[in-house]
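All protein chains but one are shown in place.
Chain nomenclature is as follows: A, B and C, assigned in order of appearance, with residue numbering initiated at 1 for each chain independently.
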């Protein structure tokens, strides 16, 4: 039910009309260029129009670091306000129709009702995220010693039960994926036994796995470091895939672009996970140093393209039901989160569209013949192409904005919200 | 006035007595071994006894990450309680006689009074740390756009004024160093002009510099990343030393062991800063990934030794009044902070003592003759030596504990404080 | 004298004719798009046409690693053959009119004659590169203990003399820059004194500096590691700029994109060096792990764009005669070096052209107003643009090839050379 979209549809239409002449010229020019390369621009447009990526409910608020968080006037403070902002994003870009919730942050008393509210805003729900890295007020056991891997059985039970509760909520919300990220690890050599910690992880995860309904998946997310700074139990894709293999076919690996060691070739990790049928999903963001949670494609857009190049290769060579869950997962510390989500959705769709332009027959031939320069140029020719007219056309065709950020700014949404919503606090950290 | 030390002196004496027999055997054995190497163990002991390192007031509380902070029952929540805990540390290890305060965290109405309280606990004060990376309640301008480098002149003025206020406080506390670390930087390419930001830094810093009393130093602390994740204005030792040279002789560089790019040779940075007369001080900690703020020497004790090896070389070849300020700067996320400070002070003094054992004539000869293995072995022989008997003897001789952590545990300090002190919150982030 | 270009000009013309229709359509479309953004495409084209970057003589041969080198049939084995290949590159792309020689690799008996040969091929010479990291047959002293920093005065004298000889050769070749890179460093803690090594560097470098003719510059190139693996004397930009400041105004810093620590923000280093009037030149390449010497822009083209963004900012805010020397410096281990040089020259010019498209007024306004998203989009809009029609038009206008690699392949150059030239060896390492 897109009726409930928050931004005035007439504003979008009016701004689109003003942009259409230039857009059609650019689109037609690109169409001629692609036709000369044997590519039908309409085919690409329809693929882009069918593409989507989820947004995280918490991504609509300002993020922060351990040092500080600088709140934004008008940012949302509850799940209902967060859904409104997600609806703004989806209304303008039309490729973010689903919201990924996080518990207990998004806890409500009536999940059927929440699902209806979302639907009325044109939104559905995506993978449920559990949280066992923070203590909540009134919580029985602290996660100070870890969660799924704590040496304390009561803590592990509590963490398992929370994940199972997340599954239950997810069923009510129409979701089929549970994403499990834990911060468990150590800050000192010797703090925990590296082997037994992993064994405890497997035991706890198996209990969660056993509670998965048919058709559900458990997405295991690894992260090199932070909050633990000496060792982390699920630190790398190797630990992740071994756990997923141990658990069974419903367990898959989730790749977050910011959770790797420096210099690592992430696109090859994508290829490896797919080779063994365990590529389950993606958290998109960008980073220079660690889990910086910068906006997708803002620092290294070429890496994003190379990742999508692997995803399209995977699509052409499917294994074990290749169907990855895509989500934006960023920390919007210095921008209006809606603008960052719009810009990031565009960056992600851009990488996808460029990967679609790769001449895969030429690429494969060049690879078989060890014609290195030709193989590289097959990728580079696609990457070099400015696909923004295709994305804009797809958006406009779906009812979105030709220029989403300009339209958002013209709508005055944030100012209106600043007048209406209660202020968020300036506590350090994520919320 | 050490009269006011918090722990019962008789407990210390009793435990020391129990340990003395073994300690004397170990110390005598080591003395014979060193004598065979031409080293007088008493000389080393007296150097160790004269060594000291400051502790940060905030280091007495539990630290955290952006994800969570797990409070410790009995941790201090105000500067007076923090001083008590620092006094416990000093009483037991006798090499941490000074506390480095942080403002506005340690703000009080009467600094002369605060100085007296500290003195009554056997403590003095060390370098003052300013804070322009967080907004404080009631603050006129936000640091959301940066502080000393903000494009907004009013913000810069406020940040400069805060630093000058810190100098004033420092004078009242008997301090002579101001440490300036700013988090200013960007999360997006283009967010700020990289050149003009640095110009603004130099302008603002010059105003602070101009307010330094005679005999004071301004210690510039660089940090590669966090809270900014694309660029940081004072990101590396190159930016730091150029700023220090620009400002004048009172400006020096401060090296924090956790603030460097991966793989960087920190001991060579020490040598470079010293070569140009700009090595002003150290923040000790350890790290594997970034500014992890792990306990000093816990992950890489050999690096700590190599740093002290350079510091002793610098001491032998002084330039421009070599007199570095040493401080522990760690985040105690999973331990009792008093235990971490005791363990870290021991690790730092260990590195210092081992560096004292290097046969510098043999080392220099081997270097001149390009006898690589002999040069390396000159360092390795020193590093291999177990200097803990020397440290323990120096401690006992100064009235401290033979085994500081065991003595601390026997004192029941934390349990007593948990009964007496109000609980700290579990907000994420540093405090 | 371009008359001597190696490739048949008629072939180029014929292939260009076939490409011209499509090119003109793309160029006109882009011109309309840029006009809507307030940019005159012809202005950009003329800037691109005036841009140039030097190629290294040794870059025309196959490179290798310590493990192996796989020779290419027809690769050049002497400076005359290398010049021929450079002429092919210049003939086709028209932005590489100068060759950077390396001694003693390019030693000949008659440099005036060499200069004439180059001129007859349409080429001039660029910065001279000295080599004190390898021993040459018949050399009096070995560089096993280092070169400019060796503890052995005779070795230092030999290394200084070699650099001065390079200056003499450079004068004969019409060059005005000497690039000095040394591999000096250590593989063990303690192997050399980190401070005294730097002092010896300054002493030796001062002797070379004193020999610089008027109008000459000494470009100091730093490198984090390799061939030394524990410490390197000129390891970072900080060491480089301090040395350049010590030496005097003719000394400048040269930035090689692959010589930095992981995660370092290289564009900010550019800004810092420029701020202090010491940015002297660039070695372009790409890398993922270390000094990988991959083709420029092949792994991270966005970083190349961000570097050029700083260079254009520097050009707009010149200090101390900003006039950087640009050179490609790559190791062509798996491609035909001519193809890699053509592809890399294109990548570099692409980054330059995109940086020219940045709306710098909008960027500066957004920065001043802390409109982070607008500032980022000012860069992103420029980066997104496909400037290849501009580059192709500039090339064709200058007599080059619309599609340089395709034209090169059509020319059969390498096959002809394979028949004519003597084979190169398969020794590991660079040559």
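Definition applied: a contact is a pair of C-beta atoms (placed from the backbone, for glycine too) under 8 Å apart; a residue touches a chain by one contact, two chains touch by 3 or more.
Predicted model, so just to flag it, every value in this text is computed and none were measured.
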Please identify which of the visible chains the hidden chain touches across the whole complex. A, B, C
Quick one: which of C:144, C:161, C:398 or C:416 touches the chain that's been left out? C:144
Among A:35, A:73, A:154 or A:261, which one is in touch with the chain left out? A:261
If I consider the whole complex, including the chain that's not displayed, which of B:57, B:204 or B:265 touches that chain? B:265
Of A:16, A:192 or A:385, the residue touching the omitted chain is A:192
Positions on subunit B contacted by the hidden chain, ascending: 22, 25-26, 29-30, 32-33, 36, 262-263, 265, 288-289, 295, 298-303, 334-336, 339-340, 343, 350, 372-373, 376-377, 380, 383-386, 388, 405
List the subunit C residues touching the unshown chain? 64-70, 133-135, 142-144, 183, 186-189, 191, 224-227, 229-230, 262, 287-290, 292-295, 298-299, 333-335, 426-430
Tell me which stretches of subunit A touch the chain missing from the display. 144-145, 151-152, 186-196, 198-199, 224-225, 230-232, 235-239, 241-242, 260-265, 267-269, 271-272, 274-276, 302, 306, 309-310, 313-314, 317, 363-364, 366-370, 372-373, 375-376, 378-380
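Following the convention adopted for this analysis, only the chains that are shown with their structure count from here on.
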Which chain is most remote from subunit B in terms of Cα centres? C
Report, in degrees rounded to the nearest 5, the angle of the rotation taking subunit A onto subunit C when the C-alpha atoms are fitted. 180
Cα centre of subunit A to Cα centre of subunit C, whole Å, reads 39
Spell out, as numbers or ranges, the residues of subunit B touching 2 or more other chains. 144, 186-189, 191, 224-225, 230, 262
